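Take this structure first; my questions come after.
Removed from the display is one protein chain of the complex; every other protein chain stays in position.
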Amino acid sequence: MGHDHHHSHSSADAEIRAKALEALLVEKGLITTDVIDEVVRKYEEDIGPMNGARVVARAWTEPSYKKWLLEDGTAASADMGYTGKEGAKIVVLENTAEVHNVVVCTLCSCYPWPLLGLPPNWYKSYAYRSRVVREPRKVLSEFGLELGEDIEVRVWDSNSEIRYLVLPEQPAGTSDLSAGELTELVTRDSMIGVARL
Amino acid sequence: MGHDHHHSHSSADAEIRAKALEALLVEKGLITTDVIDEVVRKYEEDIGPMNGARVVARAWTEPSYKKWLLEDGTAASADMGYTGKEGAKIVVLENTAEVHNVVVCTLCSCYPWPLLGLPPNWYKSYAYRSRVVREPRKVLSEFGLELGEDIEVRVWDSNSEIRYLVLPEQPAGTSDLSAGELTELVTRDSMIGVARL
Amino acid sequence: MNSIHDMGGMHGFGKIPYEENEPVFHAPWEGRVYAMAMYTPKGVPGGFRYMIEKMEPATYLASSYYEKWMHARTQGLIESGDISQAELDEKIAYFRENAEARPPVVNDPERVAKALKAMYKTLPPDPAQPDPPKFKVGDAIRAKNMHPIGHTRLPRYCRGKQGVVDFVYDYWWVDDTPPAGEEHAIEPLYRIKFEAQTLWGEEAEPNQVLYIDMFESYLEV
Partner (left out) sequence: MNSIHDMGGMHGFGKIPYEENEPVFHAPWEGRVYAMAMYTPKGVPGGFRYMIEKMEPATYLASSYYEKWMHARTQGLIESGDISQAELDEKIAYFRENAEARPPVVNDPERVAKALKAMYKTLPPDPAQPDPPKFKVGDAIRAKNMHPIGHTRLPRYCRGKQGVVDFVYDYWWVDDTPPAGEEHAIEPLYRIKFEAQTLWGEEAEPNQVLYIDMFESYLEV
């Protein structure tokens, strides 16, 4: 049986209802077309996991920045220009050989927008939200990540106003790379904690 | 917004699927048409709340039977011929001026079939199952039953193999009536505990 | 399992949908599904109720009561190999295209007599008694905080909560899914009394208690 297919048969109807709402809001002057266009463009192009990747790569290459990032994720992210909605308080969690962090929002979909953009569907799925707090190892193995029992798994339920970013371990053999090159290695999933690099 | 309407739009499809299942089972000799007909007839005509009402009326008019019924509901019910599926162990709960009992099955729909027949939809509804354990007084007030705070409300979650029947209080001014006449006064709802007589 | 069926204490389901003079079955197919579910002499692998609990939560909520029963009976027969999905699909397609068609009629009074006997038969309530009950009336106990993936009769809203043994029933087969390869265990069954405040905290209504039955393995001191 399919899961989380979210009744795609109603998607055509959703499109109609969205058009109706937009028409009403524009007619009433509550929003303008270009605001909608520009917000969509920003989250499609500018505000996404590439931001978090730049933060991670800088932390890997600048020990003082890493220290700052772990102590005050909000300020260290703001230093790169990453501020705004869903980023009032950013906490960065360091993965190590002994500790693996993974983030979820069981009640909804809380996610550090300034650093990762809007969350992927699986992060918002009922399966992920219900399961990862109870059986994180089994969930991670579905992502292809098998963790030994000697590694402590820390699950973070992002339920209130704090937003979490995982700082993945720098892959072995990459110490010669520049921050720009390292940025390319950092995946969204590694910053949520469902992958290691 | 409608609640518990249970997608009646799919009812036509359910009828088709039921026909398909019946055709397969009959063709394979797993069931016969008359078994289905007769089971339906029994629960539509013979096995229903009139059985419980007879038990209650007898308990009101025969003190020794009432004592037996409260001590061994299974045997006292069997004495009236009420045995069978979902009646392996029947426990009868006496309502008094100080105590009000109400029965639910939060996990499913457990119900004393031999005495009450098959449960009504509201008993199986998500609203009743979810709410009556948490806010019984509010739920009972939706049934029109307002209970003072001096009355202890006992909620019975019929979760395993015990089946519960509520013995309502005999209404005032009915002590002259015969058991047959009293039977007419006893409602299904009073034996579940969502009404008093 | 902690599926949507375990809804005691949930919010959001609205008012009680009461229907005056409700019929036993709201459509003929409901009664026929009831009869097929209860009188087809085949067990449902893993259990009838567990089959329903394993439905996807959205499907569970959107399905009517007898649709769930039909699902359990049908899926059970598929899993036991008594019918195949293909022959079922074929039959469904046939009845979809032939609105006036009816299932074949085969009668057998002997089987009716057998069914009626089963209808009134009370199952043995008192299986062999292995060990004496661990707890007695008045004992303070705690319902275990357990989260089995299998079928269980211990609802979430009671888990981890303190109650008191109110009555000790006979021994019963434990309904929970047994470990692979094992039979259902036989255990004492207890009636446990909880104060509403224990279950619901400050939001509890006044002067309320809850009784619920628990197998011995659900309990700890």
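Per-chain numbering from 1; labels A, B and C assigned in written order.
Everything that follows uses one rule, which is that a residue touches a chain if its C-beta (ideal position, glycine included) is under 8 Å from a C-beta of that chain, and two chains touch if they have at least 3 such contacts.
Here the structure is a predicted model, which is why all the values come from computation and not from measurement.
J.: Pick from A:50, A:80 or A:153: which residue touches the chain that isn't shown?
T.: Answer from the full complex: A:153 touches the omitted chain.
J.: Take the complete complex as the reference. Which residues in subunit C touch the chain that isn't displayed?
T.: Answer for subunit C: residues 1-4, 9-14, 53-58, 60-62, 144-149, 156, 160-161, 198-203 touch the chain left out.
J.: Applying the definition given at the start, please give the residues of subunit A touching the unseen chain.
T.: 1, 3-8, 10-11, 14-36, 38-40, 42-44, 47-48, 74, 78, 83-85, 87-89, 106-109, 114, 117-118, 120-122, 124-131, 133-139, 142-143, 149-162
We take it that only the chains that are shown with their structure count from here on.
J.: Which chain's centre, taken as the mean of its Cα atoms, is farthest from the centre of subunit B?
T.: Here the answer is chain A, farthest from subunit B.
J.: Report the inter-chain centroid distance for subunit A and subunit C in whole angstrom, where each centroid is the mean of the CA atoms.
T.: Spacing between the chain centres: roughly 40 Å.
J.: Measuring centre to centre with CA averages, how many angstrom lie between subunit B and subunit C?
T.: Chain centres of subunit B and subunit C, defined by C-alpha means, are spaced 16 Å apart.
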